[in-house]
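Sending over a structure as structure tokens; questions will come in a sec.
Note that one protein chain is taken out, while the other chains of the complex remain in position.
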């Protein structure tokens, strides 16, 4: 095997089963197949704020058809004066949400020293956009051999993204899910938070066999655009969506993180129904 | 009526029939309704190269379900050493293609002094991305009262785009179709020519009643991505697609303009069938 | 001579006197040498608003050490409801300013049909950033054989810019001055209007022998930054600066175009003194 374009363990060309096709490696998380025949829906609150909020949303996304529950206990907020997450208490709430709904947990880890703690609660680690270049964190997470979602940095190109994912692969962990979540471009902030970059999806698929998902919540920053962006992304044969959901009756001012981009469970329900229709 | 955000004739808020809804103005081009219930397909060669090439593609896109024929007789090429289009001869070929297929013609005009000439052949004027800021051209085209596609500049924000469109509206011509065709961002050239910006579509729809279409050919620059980008765009309830098509058996080296982004008629056929399925 | 990178008449490699050096072609405008030993200062109002305003500024920039007078009679404004310039009346005022101060005139032309008219007044044509891709305008201006400033489009790379300049060269006119004026990037509008891109200056100089100037007014959009940006640009051995100047006692609300980026004559005086000190 040669090093091609800065990475090799993740390059199709180095695997007979992935060469000359667009096959995807299937990652099985408690029976949920990421990279299988249908896209998975990962949904939940941006941040775990309380037991009540999390359980209500968890039940609602389960009912709407989500396959996994997302929720942040550690939040890398731009300003230190913003809500930073409940930490271990948030992880405990997520565990209870899993016990009640049966949904496996996707949650972010920010600090290599907390990987072992988060490991006890997460079914899939999330490495956020702002940590894509955080090599010590990548290695520490990889070492656990648990599946990991690696979000694209808002400033990363395709090759850069795969090179960083290769750090995970080199620890013997190929259970990596790549997540497009929007890039930083000139019109950002005029009408959307980031620019959803669907153009990368096919070239990425051609380079690597890893499952690819899209986060339409961060890629748009606007709950009204999320349903459209979700369905648009699905057209690229991606393997899943990562969507932020608020309570059906939430007041924007009660939401401590990214309030304007969370959709309601009833909207998630519609998205899932449309995806099911496309995949029936 | 007040001037809102630099434009007023194009702002929903100034029309009772467009306020508080997402209604679209219907532009009728020889019975083809742009802004009607189903998206229109505008397809054809990037540049008119010859009678044979144009007629073959025109027949093929007609058969595949296209509603209008696109083709450039005047091409604003980056280098003066590239093919610049056949000029009036190209327009004559387009007329013959229309006579044979019945498809109305969409063609670009670059020079205000040639608007009257192009007027004789075009059913819809196209103003290209590189001319979005060309105010004398906008005014001259507008003056003819013929419908016009105004492509977004690769460096334009939402408000800027609408302000430039307002120059057309001020000449008494509201038959304007806005066309998203990709923006210039940092990953351009690594894996796609431009970045398709779907995030703008809903905010744009909320601001104005003009029909909105997407050009997936320029927005991606890669024929393999075009079918995915086409279907993705359609999810945003746009009013049409503008797609570059090559001959079924074309050799890339025989194509004088943007060879790698033109799709084959058989691929257009599949796109149209999928759209029809969604809109049935 | 071969076509190198899409252009050839402007490539150093095709001229023995410009190969393997960084020599610059000198353009003589009524005794002012652009590309000579010292950078030229082109200063004046954004838009010609009145006789009084223009003459006052012209005298002031002359006194401050400017070599040429800039001023717009035709303004390509984003919104049609903004001041569009005085047109021919503005050109007449510029002529009077030249008669009084002796400063040659730099003024923009937007419309190929008005090139002959503007020719009568301009000593150097300016083609604005929004018209860099306007090929009919480039050709029409070039045909007159009068010197032309070609501003970089806010979305243009290096090669693209030179390819468009080559359209002018192909009309037999090598009296082209390239003007960097800022590009469109993600932080635009947070703290500056555009991003001044000094990194392009040396690579551009290595490719071509054309004089290169910088417009710090548009590149920053902020009068407070202009003096710093001017001196910074000068460090790259450029051939001149194009600076917008307001009246010493102007009220921002009386200025009809780009009020916040115009500096006062007393500030221009300081910039010129510092440049003279560097070049003494």
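Order of writing sets the chain letters: A, B and C. Residues in each chain are counted from 1.
Heads up, the rule we're going with is that contacts are C-beta pairs under 8 Å (C-beta built on N, C-alpha and C of every residue); 3 or more make two chains touch, one makes a residue touch a chain.
Everything quoted here is computed from the prediction, not taken from an experiment.
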- Query: Which residue among A:67, A:134 or A:261 touches the omitted chain?
  - Reply: A:134
- Message: One chain is left out of this view; which of C:27, C:124 or C:158 touches it in the full complex?
- Response: C:158
- Query: In the full complex, which of C:219, C:242, C:256 or C:272 touches the chain missing from this view?
  - Reply: C:219
- Query: Touching the missing chain, which residues of chain B?
  - Reply: 184-186, 188-190
- Message: By the contact criterion defined above, which parts of chain A meet the unshown chain? Give residue numbers in ascending order.
- Response: 3, 6-8, 76, 78-82, 110-113, 130-131, 133-136, 153-155, 160, 163-164, 166-167, 170, 184
- When the complex is taken as a whole, what residues of chain C touch the one chain not shown? 155, 157-159, 183-187, 190-192, 194-204, 219-220, 222, 224-225, 228-229, 231-233, 235-237
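The rule is simple: only the chains that are shown with their structure count from here on.
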- Touching both chain A and chain B: give me those chains, sorted by label. C
- What whole-number Å value describes the gap between the mean CA coordinates of chain A and chain B? 35
- Item | Separation of chain B from chain C, taking each centre as the mean of its C-alpha atoms, in whole Å | 33
- Task: Find the geometric centre of each of chain A and chain C from their Cα atoms only, then give the gap between the two centres in Å, rounded to an integer.
- Result: 48
- Item | For chain C, residues contacting two or more additional chains | 184
